[in-house]
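Note that this is a trimmed complex: some chains were dropped, and none of the rest were shifted.
The letters A and B name the chains in turn, as written, and every chain counts its residues from 1.
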Amino acid sequence: MTPFPAPTPRTFTGGMWTFGRIIDRYATDGYGPTVSTLRTIELASASGELTGLDLNYPFDEGVAVDDVKKSLEEHRLSAVNITPVIYDRGFRSGSFTAADPAARARALDLAHESVEVARQLGARYVKFWPGQDGYDYPFQVDYATLRRHAVEGIRDVARNFPEVTFAIEYKLKEPRNRLFWSTAAASLLAIEQMGVDNVGLVVDFGHSLFAKENPAEALTLAHSMGRLVDIELDDNYREWDDDLTAGALHLVETLEFMHVIREIGWEKPLKLDLFPYREDPGDAVRESVATLRALEAKATALPLDELRAAQAAHDAMAVQRIVRAALLG
Amino acid sequence: MTPFPAPTPRTFTGGMWTFGRIIDRYATDGYGPTVSTLRTIELASASGELTGLDLNYPFDEGVAVDDVKKSLEEHRLSAVNITPVIYDRGFRSGSFTAADPAARARALDLAHESVEVARQLGARYVKFWPGQDGYDYPFQVDYATLRRHAVEGIRDVARNFPEVTFAIEYKLKEPRNRLFWSTAAASLLAIEQMGVDNVGLVVDFGHSLFAKENPAEALTLAHSMGRLVDIELDDNYREWDDDLTAGALHLVETLEFMHVIREIGWEKPLKLDLFPYREDPGDAVRESVATLRALEAKATALPLDELRAAQAAHDAMAVQRIVRAALLG
């Protein structure tokens, strides 16, 4: 059986938010001092492990796209993607699905602006994380209308920019109690209904666990449909988007995820989606990268023929032996 | 705004298993004595509230299809659907997705046989509940292969009988730790990939809750895609398929479910999927039916224009007031 092709050395990217000031509903004064847009770039670079950034847009007031461009160049970081902030106060009741047409229009405007910023920064794609698109209470929305708005809003943007790649990052809940873009399958189904070629999925390991999926299976599905745009890593206790360091809890499932990443021939960088509330973000990045490198090395060393034979037989104990040998020596 | 059409009086159907001997991994001697196939029909009829049954096939040894037919007629019960038992010992490692081709072949055979039985009994559809199709451990299966088998197996059956309706009942887990047909969206996506017209979905309220869906939203989705074949009701603590009586815990979400049932113009009977481990099954049926009738009456009395206006505005507090007025008077 043919082994997977030798990958180019794995690189990693990160989210700008990992280096910014984290805040929550209790520590409303933040888990640390304010961090400026340009400072997050410096900190990301200083972590020593990242080659690019997922950039929330708009930037700080007074910071021009060119300022960001220069800072990224200076720190040898690429712009992986632009993530328009369609989940802050202005969109508290929804972005593409807001009841208020003005909010929907603002979402479209910000999306278009983000496409422009992505072009200027050479970003590979524009990411939508519609964290306010959903509802909180039973009966609150008409589901058909919600669906129509969700699908049509992003379709409009995608059709306006057919040469640009867009991706949706799904999550089960938070901040809305129920999000429209909830699971891999729900999102892929809606994307199919959208009927455009340039919208795909970001599969986030932690969001997938939280959505009660097996992340490796979700990744396989998104890839098989030609809709996989990016991959994010982190960890959690399966019940909330805790955004812990990669591999902190679920080593076996992270190993399997790395195995599938190799299997599908993914050579692009892997992105980290971390919220180090109380930790140094550079430490959290380095710890995650070290864990993922170690796991990828172990994934690379898996006896593929043996593994495939065990999988062909659905032989749980045989795969356990293989995984144990790989992880625990 | 046009009100929903006045429904024909609502009727209810049930699962044969509700009246049979329930067993689990601890009470291996069962929660009661053995109940024969024909006796479950008598008990279902004696509940006084059911017009039809979901029938597991094969029946008890020695019971002919004609025996069942006569018993159903005698008790004025229809055969709603046939559910081939593709989840007992013979299929413990999978039915349509089993690693063993012989098991897959047996699943097909049993499916074909079930079509024949459904015809003889005049059942509306054949239901697949592939409760052993999935896996338990990471790495245990190749996901692409699992998917291929799951989709192709049922496609084969559906193509062989283009005039027969088939339905898949999804569930997140149990007995496998991870089931392939896990959520409404995952199942609809796979059904779309199947590319046949005669396979749809059974939306079970409890399975939907357990899959972290909002059942009313799942129902709307399945209906909008023209894939809704049947509806089942029950309740649980959102984390397992407890199969409690309908409305036992989630009155608001059950009311919303009944509202959507009316909204989509569903006039067929509603099926109960109950496991009354320690209760009289007739009591469990009657209690569920009484609750659902009361909720449907309240759903019927909802002020539709007001509700739609509140929903158009995503006004959570307005819908809460409406729901409270409906439920608590």
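The criterion applied here is as follows: a residue touches a chain if its C-beta (ideal position, glycine included) is under 8 Å from a C-beta of that chain, and two chains touch if they have at least 3 such contacts.
Everything numeric in this text was worked out from a predicted model, so none of it was measured.
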{"item": "Given 2 visible subunits, total identical subunits the whole complex contains", "value": "4"}
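The rule is short, and it goes like this: only the chains that are shown with their structure count from here on.
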{"item": "Centre distance in Å when chain A and chain B are each reduced to the mean of their C-alpha atoms", "value": "35"}
{"item": "Contact footprint of chain A on chain B as seen in their complex", "value": "93-94, 98-99, 135-145, 147, 172, 178, 182-183, 185-186, 188-189, 192, 211-214, 216-217, 220-221, 224, 252-253, 255-256, 259-260, 307-308, 310-316, 319-320, 322-323"}
